[in-house]
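Beneath this line is the structure, given in structure tokens, with notes to follow.
The block that comes next holds subunit A.
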Amino acid sequence: MNPIVHALVIGVPLLTFLMGGAALATWFERRFSGKMQTRWGPTVVGPAGLLQPVADALKMMQKEDIVPRAADRTLFNLAPLFPPFLVIASAAVIPFAATIDADGAVKATGVVADLDIGILWVMALAGLMVFPIWVAGWAANNKYTMLSGMRMVAQGISYEIPMVLCALVPVIFAGSLSLSDIVAYQAVHGWNALSLSPSAIVGAVAALLFFLASLAEANRIPFDIPEAESELIGGVMVEYTGIKFGIFMLAEYLHTIVASALTAVLFFGGPLGPGPAVLGLGWMLGKTLVLFVLIYWIRWSLYRFRSDQLMDLCWRILVPLSLVLVMLSALLVAGGFA
Partner candidate 1 sequence: MSSRVGLNWIWQSAKAMIVTGKHLFEPRTTEGLRPAESRAPRYRASFALVHNEHGEEACIGCKLCEKICPSDVITVVGGPKELSEATGKKRGTCTDFVLDLQACIICELCVQVCPVDAILMVREQEVPGYSREDLVLTMDKLYANEHDKALYWGSGSALMEMQNPKKEASS
Partner candidate 2 sequence: MTHMVLTVAAILFALGIYGVTTRKNAIGILVSVELMANAVNLNLVAFSQHWGATGQSFALFAIALTVAEVVVGLALVVLLYRTRKNVNIDLASDLRS
Partner candidate 3 sequence: MSVYEDLQARFDLPEVPPEGEPALVDVSRHVELAGALKDAGFTMYVTVCASHFPSVTPKVKKGQEPLPPTVEAWEVATVLRRPGPNSEAFAWRVRVERPVVPTLYELFAGADWQEREQYDLVGVIFENHPDLRRLMMPEDWDGHPLRKDYAIDTRVAPWR
């Protein structure tokens, strides 16, 4: 197939799913947390408040655009462009469906660009995420955004290490950087984090750490130090109005969706599951949804760490632990257990 056509055929539905998912996520989160807190959440706009995200988007679009006098105007206006861009772009390598070859091998499909450095693509883009947010914080020339930007970078780069290292575990098992190869490996050897093979223990711990690190990368509670509205009043978003603020929020919701999808692919078999391969898309979306709900459940149940404790947790525990996991999985592979 022509690569451009391919990109459009898969990319446009993926984009629609991500954008719709993010819009729905805001609605879902409010309803879900409302139920959890014995209140209602949005009920007025549309049936069960379903159109609330639309109303919110429209409201944000109409808001006046204010750039503080002291701000660095160019960078202040440019910074919101990048967070959603990077998040959406990192979804390009995630396979969402599966087919079975003529020789019976499961092959992951539904991926925009099956790059053979898939994981690296995701990690590199995730590593770039901190810059637009830092720039947003810096450009506003406000002490709160500045503090938040510095926290953001410190946290983002710190948690990138355990995230990359934990993502290495499936890479070591599969012997490939491509996400579809990782799925194919799991089709043969069982899910990385949930199977009967001995590697699943290592995989399960790696999945937990990867999930935690993704929470931190996506600034979700208990790791949402950069946003910390109880002391920093919303972090880098303080000076942003209207749609620019909305874009940052959108990027956050997109990030949770992509992080859940990535965890599902790397450790929980992605589109794999019982039943015919056609169900792959359903399995993938189901697993993403479960992880996604988990993220919100965690968010509305826990308090947040302090910035130093966050660093402590990362550098004292997560980094060495994930290194141990990498070495253990290497031993398993070298010993022929995986």
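As a selection rule, all candidates are chains of the complex that A comes from, given by their letters.
Methods note: contacts are C-beta pairs under 8 Å (C-beta built on N, C-alpha and C of every residue); 3 or more make two chains touch, one makes a residue touch a chain; residues count from 1.
The structure presented is a predicted model; accordingly, all values stated were derived computationally and were not measured.
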item: Among 1, 2 or 3, touch partner of subunit A in the complex; value: 1
item: Complex interface listing, subunit A residues touching candidate 1; value: 34-40, 208, 212, 222, 297-298, 300-302, 305, 309, 312-313, 316-317
